[in-house]
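Just one protein chain is left out here, and the rest sit where they should.
Chains here go by letter, A, B and C, matching the order in which they are written, and residues are numbered from 1 within each.
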Amino acid sequence: MTALGSAWLWVADSTSVLFGSLFALVWLAGGVHSYVTLPSAGKHRFFAYYLPASLGGTATAFAGDAISFYACFSLMSLASWGLVTHSGTNASRQAGAIYLALTALGEALLLAGLVALSSAAGSTELSAFVNLAPSPGATFGAALVLGAVGVKIGALPLIGILPLTYATAPAGAAAALAGASTKVAALTLVRLLPFGALPVAVSEAVMVAGLATTFVAVAVGLFAVSARGVLGYSSASQMGLVMLAAGSGLADSAATELARGAILTLALHHGFAKAALMLGSDVVPGLSPGMRRLGTALLALPALALVGVPLTTGFAAKYALKDVLLALSGVLPETVYALLPWTGVGTALLMLRFFRVLANERTAARSAAAWPGWVVLLLATASAAWLWPGAAGQAAERGMLAVPALVTALWPGLLAVMLVVALRLARVRPPRWNVKPGDLLLLAPLAVGAADAALALPRSRRPMRDRSALPALLLRAERVWVSWPVAATAFVVFVLALSALTAG
Amino acid sequence: MLWLPILIPALAGALTFLLGERRTRRRNTVNLIAATAAAAATLSLAGAAFQGTAAQASLPLGPGLQLAVRGDLTGLLFACVVTLLWGVTLVYAIGYMSHDRNRARFFGFFAWCIAAANGVALARDPLSLFVFYEILSLCTYPLVVHSGTPEAIAAGRKYLLYAFGGGAALLAGTAWLVAIAGPVQFTPGGALLAAESHTFALRWVFALMAAGFCVKAALMPLHGWLPSAMVAPAPVSSLLHAVAVVKAGVFGIVRLVNDLFGPELATSLGVAQPLALAAAVTIGVASVIALRQDDLKRRLAYSTVAQLAYITLGTALCTPLAAAGALAHLAHHAVMKITMFFTVGSLGQTLHVKVLGTMGGVARRMPLTMASFSVAALALAGVPPLAGFASKWLLAGGAFESGDWWALLVYVSGGALTLGYMVPILLASVRPGAHEPAERWESDPRMLWPIIAVALASVVFGVSASAPWSPARWALAAVSPVFGGWTP
Amino acid sequence: MSSHLVYALVGGLLFSIGTYGLIVRPHMIHKIISTNFMGSGVFLVLIGLGNRTPSGVPDPVPQAMVLTGIVVTVALTALSLAIAKRYFSLTGRGDISEHREERVG
Partner (left out) sequence: MTLVDHLPAALIMTPLAGAALTFVTRRRWDPALVMVTAVVITGLALALSVRVLAEGAFRYRLGGWGAPLGIDLVADGISALFVLLAAVVGLAATAYATSYFGTGDEDAYGRGLVWALWLFLWTALNALFLTGDVFNVYVCLELVGISAVALVTLGGGADALRAGARYLFASMLGAMTYLLGVALLYSATGHLDMATLGSAPTQGIAASTGLVLMVSALVLKTALVPVHFWLPTAHAAAPSPVSAVLSALVVKGSYYVILRLVLDVTYPGQLPGLDVTLGALGAASIVWGSVQALLQTRVKLLVAYSTVAQIGYLFVAIPLMRADGGIVGVAVTAAAAHAVSHGLAKAGFFLSAGSLQHRFGHDRISEMAGAARTTPVLAMACAVAGVTMMGLPPSGGFVAKWLLILTSINVGQWWWAAVMIAGGLLSAAYTFRLVAVFVAEGAGDPGDAHHPARTEWLPLLLASAAALLAFAIPQIDTLVRIGMNLGRAEVLP
């Protein structure tokens, strides 16, 4: 592809290593879990999709140019379709169709964005994208990429896509999708967007969209019926925060580096935590009652991390997000800053809901071999954000580890618990709206069906004309014309007329 | 030398007729030798063109009138696609038609179509292009009606109505053009500098000629003949209705915009924009219709309508990248779509599977065939690094470059829709069904190997898009003079 | 009015009568006779208008034309009579008006 620049360029910078490690570990853990838990029938078919998806997913982290990035991204997205539809049920087929439609849409937007950005940058190298100067082309491209990311992470109004896929795919695959696949969206933001070079309107729109996604996902997720469904809404909610972080850094160059850092931390923290929860939600219900208590306790770790309880990775992530918002000035950032702790409340409520639903779930017993993948992810959740080179030192420097900060970070979780306890004591029963994972998206097939039916309306056939009339008339005219008296008279008239004409 | 790509198939066709119905072996030999010779001739011409020597030759046809050919890069790209795929299709057709009647007629007209398509590719001026274009229209008819069923005859009538209607428009446009501008030749960047003041007439000339070409290019609303023409045998659908005939239409548009009016004049006259708009609408509408087709060939036919509009749109955008993308897509779409039509033909002939609903188990029964189809389908949807991606990348880049951002969105959403109408075929083939794995060959090897070959081509063209010989690079080199020596 | 002009006018009249008969009369024999009328008319015109030499010496060219014309007309008449006879013997009819059986379509 010499037309626009180079292809198949690979990079290994700190971002690649961070995301690469996350992706590799999560795909590996999900793969191991799937290998030990899936029935042998159909296992090779599963891995026929899983391996390309993991390859593509992991390779995106190292892609250095638009084309390899797009290729890896597509490979992961398209191959993941096989994971969503693996069970072969009607529901999974329907989920697969919805997934594929949204993937196609996302890919289209991403391709358009990549084309626009490479044209604007005059190069296909991703490093040129992030340094783009402000221009309408850059804005257009960035908007397209943001659209693609929005589709990928299920931003409003597509919140249902993550829960839908997680609930349908086998647990290992769901873990990989939740822990790695959605984080590719975060990578996309970091790698492609010209932070600091976009109009304020774009930045604010993304922030609003991110925040809205976060809250709406929580609201819907509270009524989800399956554990993995709840986790899916939680993912959507968390990815809303990622968008919020991205949005805050898009326009103001002061917040650019902070925003990138926040996205990285959020992605890392959420990737491991969500993957751990996913695998745990598959292992724990199959345990004996005693072990089950232990398992649930272990699961509390990633859940607390998500809530942002002090000293967890989630805490670091939330802190990074606050830093970004503080670096900005204006009505919106301040409002968002004020609302931010409430996202923690929402996440805590979702986690409580998760444990509640999980308690009622039963699955087949899992062999001991199902533990390692899960445990590795748990460890990663506990440590990743802190083990990151320089992370602890930076945190200390920024006062994250001071007592006031820690206390501030505690109250959303406590509030959520108190809220639930209060409701219990007051014997207020929350409404029992059972939201199937996928919510509004489940209506899509109906809409498509209706459109299809509308298009298929029998086209009003024109009434068959009496086709014999005109030819018969013409033939009769000719028959009269060629009859001798008429024709010979015609000749005489012709001669006379011509004589008159030429004489004049 | 320049006449060889036209003469060899023409003579092969004549010889095929003279050999008659029964001398099968000799007929096949003649055709295969001719295809090889024509391929060699075309490739060597292309080699010469890359060296920068665009040879030309002409034959007088009357006062102020000549049939002239020239071997430039644009034309030779098309000629090479047609000629090389002719050889592949011959092998396939020999297998496919092995039990059919009227084979002499079939192969004879088939060869003549190739001759005419090569003529269209190499024509030096609008009149010569018209001459070959009409011959192509004519020689396609017997292939459309090959089976002789009432359905085929009706399709043939429809085809003729469109083809000759378009031909009449083209004739009127060409005559008008020659009347105002004299005997012009295709010149990269435009040949009408001297006649630029006739804006009224030139607009009409463009409209008439474009209408003529758009019939074959199946631009909506002139596309009606193409889905009906799918009653023809699979090799015809494959090579003619996915490559030679329809591409002759889009190639005509390429010549019209790039080499006759020139991108500048086409834009300043305001004639390119309506064409682009029509193409954009076609991409959307045809793709949506394709989603709804149960008959495999019809689904592919509407896909072709949409994909041809990609090329038309790229050309009408009048930017170097888009023009290059259009030319590259002309070649890329050829290999991708021919794979699919071969596959569908093979399914029909081997398993009598012709609609989506009966495809269950086909992937198990014909794994290599369906794998090839999948590659082509994904390539068509623009999945990297396959061929369709390379051309779509250029097209989309060109759309952005021209400032027509909507066109960029059209291209990418077209890609999404492509996935939408291709994936159901893949899904249907892996669904459980009545077909059991084959014992030895999954189908007649003469049909299998061509499918694999063209599927590989759509991989190779994409992966090595930056190799100097690739269609993409070729297209870039070909449009360079159109935009004053532009280089990427 | 010179006598030449009289010849010519009479010739014209004969030609018109012949034309009328050829058109209107359905029977072949009538038509054949009508054509002979026309021929005679033309010959009269030739004779009448042909004498243009001021010296009064007759111009030989119209005479030659008339003679040739007569020969040609005789041949035509013979052929048409032969056809009429044959037609009559096949169909028993002598009129070729087509309003009943002429089939074109």
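Here, a residue touches a chain if its C-beta (ideal position, glycine included) is under 8 Å from a C-beta of that chain, and two chains touch if they have at least 3 such contacts.
As the structure is a prediction and not an experimental result, all values here were calculated from the model.
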- Query: Wait, the hidden chain, what does it touch out of the ones we have here?
  - Reply: A, B, C
- Message: Among B:E134, B:D404 or B:E442, which one touches the chain that has been omitted from the display?
- Response: B:E134
- The one of A:A41, A:A133 or A:L501 in touch with the missing chain is A:L501
- Message: On chain B, where is the contact patch with the chain that was removed from view?
- Response: 17, 20-21, 59-65, 67, 101-102, 104-105, 127, 130-132, 134-135, 138, 141-142, 145-150, 153, 156-157, 160, 164-165, 167-168, 171-172, 175-176, 178-179
- Message: Take the complete complex as the reference. Which residues in chain C touch the chain that isn't displayed?
- Response: 15, 18-19, 22, 28, 31, 35, 38-39, 41-42, 45-46, 49-50, 52, 59-62, 65, 68-69, 72, 75-76, 79-80, 83-84, 86-87, 90-91, 96, 98, 102, 104-105
- Query: What residue numbers in chain A mark contact with the hidden partner chain?
  - Reply: 471, 474-475, 478, 481-484, 486-488, 490-491, 494-495, 498-499, 501-504
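Quick note on the criterion: only the chains that are shown with their structure count from here on.
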- Message: Using the stated contact rule, I'd like to know whether A-C or A-B comes out ahead in C-beta pair count.
- Response: A-B
- Query: Distance-wise, how many Å sit between the C-alpha centres of chain B and chain C, to the nearest whole number?
  - Reply: 66
- Query: What whole-Å value do you get for the distance between chain A and chain C if each is reduced to the mean of its CA atoms?
  - Reply: 99
- By residue number and range, which residues of chain C touch two or more other chains? none
- Would you tell me which residues of chain C are touching chain A in their complex? 19, 22-24, 26, 96-99, 102, 104-105
- What part of chain B is in contact with chain A in the complex they form? 288, 292, 321, 324, 378, 381-385, 389-390, 392-394, 396-397, 399-401, 405, 408-409, 411-413, 415-417, 419-420, 423, 465-466, 472-473, 476, 488
- Query: Given the complex with chain C, which residues does chain A contribute to the contact?
  - Reply: 475, 478-479, 482-485, 488-489, 492
